[in-house]
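My questions will all concern the structure given below.
With one protein chain held back, the other chains of the complex are shown just where they sit.
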């Protein structure tokens, strides 16, 4: 089975999800726009963080699929699992922004936001573990040592997202900071090791 | 006529339809978010089922088009028919979720939901029947025996969706379960016979 | 300049526009869903007509670009003009549906709906005229006689859309019927002459 349509479909889903983020920013129609825009800061901050996280997941996904020569059904289904968690991000982002604005039940909103990223991290890891296990059938040619390095890189994300889940009970802003830090880490790690 | 743009356009429609599903989940803004999220469970359940059904249709569509060397106009139009039923799924999903939540007229909503999947199953079958009939012109090289196996696989879906339509009068939850069962069946069947 | 990205971008716009149509169908939340769905018939009818028109434009667009070996800037800009009229269709469709439902000012809504298709027909013709004029530079290899046949086919659309504009003052339903008839005509014409 060719990988080209897997890439095209995934790129489409990533592109729609990352663009839909902007639909979640409410267009204020009131009299005092300065004030309204200042009140919208949680929307802008969440948009910014989620945009970069989805963008960086796309870069990593791109890097991963570049190694494939073939796909099989489990790869398609595990990829769908990753995409489902990506598609969920605009919802959890809007929920986070809405409740940071109103201040009501911020903890629950931050919890859902962090859990959504944790689910994404776990799905991405399952995807990667399957690929490593079946690398011969999929035509992946990465030396074993590098696979270990990449694995460590991918495995680090989920526990930190787990910490973000716990931090939701302390401060919603802290959750945004932790998620951003993971994004920056993957950006820098990807720069050094282009296969990540 | 090349098949590449048929694939690109179809992948685009699938990608947009599967991502739009999340737009139908209402972002609660109330005081008691735990409670609101619990009330939203029909949205989450419908999102989950519809996401996987669209995803699995995409996998099967992908598998089908991989066999083509050429397309003709009827293929393009029958493909449009399949896509129209796919594009309709976010609407029927939102309708189902809305009425499971309010409890009002659940039967009609479940009926529309099941009918939408029945229409999709029939459209997919028409597409497949045309392909089988014109497999020489389209450059499809599948042995006759395997075509029979695939045909049986595809033909099973529609009658079960038909049963889901009848079950709408009994219980809306049962409709969701039947639709999910068909999805799981196609997932497992696809694993064994990669051409399905 | 390669044509592949022109195709990819156009396919993306067509795919999003055709899928957005479903967002314009309002999800009824009332007590009597049968009644509500019956009241929504103009949405379903407009969705159906617009879906097929956009689909058939895509098929024709696909057929047209298959002949290119190269593109130039004017082709890109004329293509953008065609896409702008395509992107406008979900808006004019929603306007038509809304006013068929309420019965208020149906004439103006039908006028806008017909004008949107007229604009699309004219944009498509400008695109085609440019291609014919510069067919040597673009690497289009169609015999002159066939170009005349295709030209007649394309030229027929706009005057009929013009009639639809006038008929908006008589009956909005007639506008839907004329637009559908043009779509059916292009479908049948495309079947006979695969280059159209």
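The first chain written gets the first letter, and so on, giving A, B and C; residue counts start at 1 in each chain.
Here is the rule we go by: contacts are C-beta pairs under 8 Å (C-beta built on N, C-alpha and C of every residue); 3 or more make two chains touch, one makes a residue touch a chain.
On a predicted model such as this, the values are computed, not experimentally measured, just so you know.
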Contact residue for the chain not shown (choose from C:34, C:77 or C:169): C:77
Task: Specify the residue from the set C:28, C:42, C:55 or C:90 that touches the hidden chain.
output: C:90
- prompt: Which parts of chain A are in contact with the chain that was left out?
  reply: 7-8, 11-12, 14-16, 18-23, 25, 27-34, 37, 48, 51-52, 55, 58-59, 62-63, 65-66, 187, 190-191, 194
- line: Residue positions on chain C contacting the omitted chain are 1-2, 5-6, 8-9, 11-13, 15-17, 20, 23-24, 72-74, 76-77, 80, 83-84, 87-88, 90-91, 94-95, 98-99, 102, 104-105, 108-109, 112
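Operating definition for what follows: only the chains that are shown with their structure count from here on.
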Task: Would you identify the chain whose C-alpha centroid lies closest to the centroid of all protein C-alpha atoms displayed?
output: B
Message: Give me the superposition rotation angle from chain A to chain C, based on Cα atoms, as a multiple of 5 degrees.
response: 180
- request: Have a look at where chain A meets chain B and say same if over half of the interface residue numbers show up on both copies, different if under half do.
  value: different
Field: Whole-Å separation of chain centres (CA-atom averages), chain A against chain C
entry: 36
Query: What residues in chain C touch two or more of the other chains?
result: 12, 15-16
